[in-house]
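Note that one protein chain of the assembly has been removed; the remaining protein chains are unaltered in position.
Chain IDs A and B follow the sequence of writing; residue 1 opens each chain.
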Amino acid sequence: MGLRLERRVDRPRWLTVAVPLASVAVALFVGGVVIALSGNDAVDTYARILERGFTSRGAFTATLTAATPLLFTGLAAAAAFRMGVFNIGGEGQLIVGAIGASGAAIALGDSASGPVLIVAMVVAGAAAGAAWAGIAAVLRAYLGTNEIITTLMLNYLAINLATYLVFGSTSAWRELTGTGLMFPQGKKIPDAARWPGIDFGNFTVGLGFFLGTAIAIGLFVLFRATRYGFSVRVIGDEPRAARYAGMRTRRTILSLLALSGAVAGIGGASDVGGTRYLLDPKALGQAGYGYAGIVVAALARLNPLAVVGVSILMGGLANAGRALQGPDFPAGLVGTLQGLLLVCTLAGELFARYRVRRTAPTPATPGAAA
Amino acid sequence: MIALATVLAQAGDGASSALPVASNGSGVNSNLLIVIFASAIFYGTPLLLAALGEMLTERSGVLNLGLEGTMLMGAVAGCWASIHGTGPGWLVVIEALLAAMVVGGLTAALHAVLVLTFRVEQIVSGLAITILAGAAGLSSYLANSLELSKGPVPHRLEAIDVGGLSDLPVAGPLLFDHNALTYASWVLVGALWWYLFRSRRGLHLRAVGESPATADAMGISVARTRYAHTIAGGALAGLGGAFYPLAIIPLWSDGITGGRGWIALALVIFGFWRPELILVGAYLFGAFSSLGLTLQARNVEVSAQLLDSLPYLMTIVVLVFVSSGWARRRLGAPAALGTSYEREER
Partner (left out) sequence: MSESDVARASAGGPPPALAARGITKRFPGGVVANEHVDLEVLPGEVHALLGENGAGKSTLSNCFTGLYRPDEGTILVDGEPVAFHSPRDAIEAGIGMVHQHFRLVESFTVAENIALGEHGPVRRRADAARVRELGERYGLGVDPNARIWQLSVGQQQRVEIIKALSREARILILDEPTAVLTPHEAEALFEVLRRMTAEGRSVIFISHKLDEVRAVADRVTVLRDGRSEGTRPLAGAESRELARLMVGRDVSLTAEAPTRATAPTDEVVLALRGVRATGEHGQESLAGIDLEVRAHEVVGVCGVSGNGQRELAEVVAGMRPPTSGTVEIAGTRLAKADPRAAQRAGLAHVPEDRMHTGLSPSLPIEDNLALTAHRRPPLSTGPFLRRRRIRERAVALMADYDVRAPGPTTPTRVLSGGNVQKVLLAREFSSDPKVLVAASPTRGLDVGAIEAVRSLLVDAAERGVGVLLLSEDLDEILSLSDRIAVIYEGSILAVVDRADADVEELGLLMGGDRSHLADGAA
């Protein structure tokens, strides 16, 4: 009696589709139970999420806007996790990216043209994010310090830094005229620095989303078809084999974490240039883009191209959550649903990796009962 | 538990300041250092509880990165029970602590199921727990659904003046002016030390964390040991989480633990997986947590953001030191920490 697990030698193709679908179904069911327990109609809630996230007028534009930061943090997490480097710092890297990008735009001011401003923002955001991740990378590569906790602590430091710049000092990031004198707030970037979008009739796609998609394709090629990607796979799978093959493990950790931070940092630039047009520490601190990015990366199974699709789904969820928030749609529901999706998908992996067998009852031997 | 109850009986449910460091003392006891030390113990207590829980979990070989989420779930449960509990104030507080332990244990049980039964990688599972239960997830959803932030937490942990000794110079504020949970945490440190290093179960626990294959061959159930200690660790983390609404911040806000779960994780490493060293570390970090408030109360001008950053900066510095080759050779991370164990087939 009882159940036993057997490792699958090969994985049938249908399983790679069926298992995630079943996992999502279970997550939605459990989520429905949670919603029902708090006294709301689960089916109705899901229907409204679908409507406000995707099908209603203007919903998809807002969804893509909400998806853009998740796309960047999702790619950042996927890139690092691929090598078994757990960069939990997408949050902080995005925030310092926003600091860098807004700083660059403010510093260049109205003197520069739009394209110059936008490129400067992307570069500054990437550099800031890479530097922030670089702190953890150097500690990990040279001193063996666990990157999970350092990247996390750096998240809190990043939000404190942003808060300091806008609320705790009279820095260049703070608006010091008009209402800014009474209520501390971020200084607006020049109008020319606002990122354009492309209108597709029914919906608009921002420059940030295009940029993120391009980075996703770039990362896909990097991991799939280059020597660098090959090293990342070997180091991630078996560090001893990488050392045996003479791979530069330390250099690869440094560069990959910096790359990961740079992608998240561009996400910060995109947030400033495409959505808020200023450094808004409060909103960034509450948004939790970095953590949601981990969910996105895990659901996409660390595949950069899949991150694009998953980020749209999660963006739709977040967008609907924002639009619907109220007494019958409490804050935290979206996060709970995301968490349930993640937990169920992870658990579901078991059925893709193992075959569940019912063990034969212990053979009844004549004297066994005695 | 009975002792705890009688102690709590004297607690009452008055609404005096939650801080034990209110400057009502006089003379030497209002000395800045004494005040900082006393509040270090106060702010260090939830860190201590959560880190002790994580230590138990990690000693069995399971890494639970879901500590922050587990603490938040404990905080929600404690807060809710304090509002909805029945009976006299001291009983409600006990109910709140029990609720926090149960919910914290259940949250950790989810992690245990994922890593032990569903064989999910421990790091990923822990992160998933924190995302599910964390500040933007279930803890927030529950708190909002249950309307916990409508008013202040009614029944709280109050400082207990043991035998009127709190006015003693120096020792008074340091040792005799704390709430019941802080006193209980001291007992817990001793009890866990004895459990780990003197008891049979502790021996088995350490064996499972060091070499599950050996423990298995000696007839010790690896899965059962890991389940039990992961859940027990979660219960302690829940208790630590409940300390925030019940003692520190008497009004619910999402993410009330403010990332202290992660600091508690670092503390386990800092304390070399030993209860007595974790106590030292927790109070050190407690001091950093409280420095800002203490200095502000004294009208010392320091950037709030800088002070708020100190615990996080300190964590990084300590981690760097602890992971240096020198320390690593001397500290004893359980050898099987973070790895799954399956009896090898073939």
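Convention: a residue touches a chain if its C-beta (ideal position, glycine included) is under 8 Å from a C-beta of that chain, and two chains touch if they have at least 3 such contacts.
What you see is a predicted model, and the numbers here were worked out from it, not measured in a lab.
**Q** For the chain not shown, which residue from B:V120, B:V189, B:A215 or B:I249 touches it across the whole complex?
**A** The single option touching the absent chain is B:A215.
**Q** Of A:D41, A:D110 or A:E238, which sits in contact with the chain we cannot see?
**A** For the chain that is not drawn, the touching residue is A:E238.
**Q** Residue-wise, where is chain B in contact with the chain that is not depicted?
**A** Interface residues of chain B facing the absent chain: 198-200, 203-204, 206-207, 210-211, 213-221, 332, 335, 343, 345-346.
**Q** Determine and list the chain A residues touching the chain excluded from the picture.
**A** Chain A touches the missing chain through residues 6-7, 9-10, 225-230, 233-234, 237-238, 240-246, 355, 360, 362-363, 365-368, 370.
Everything below uses one rule, namely that only the chains that are shown with their structure count from here on.
**Q** In angstrom, rounded to a whole number, how far apart do the mean CA points of chain A and chain B lie?
**A** Measuring from centre to centre gives 28 Å for this pair.
**Q** Within their complex, state which residues of chain B touch chain A.
**A** Interface residues on the chain B side: 65, 110, 113-114, 118-120, 123-125, 127-145, 254, 259, 262, 265-266, 269, 303-306, 308-309, 312-313, 315-316, 319-320, 323-325, 328.
**Q** Looking at the complex, which residues from chain A come into contact with chain B?
**A** Spelled out, the residues of chain A in touch with chain B are 5, 34, 38-39, 86, 88, 139, 143-146, 148-150, 152-154, 156-157, 160-161, 163-164, 167-169, 288, 291-292, 294-295, 298, 330-336, 338-340, 342-343, 346-347, 349-350, 353-354.
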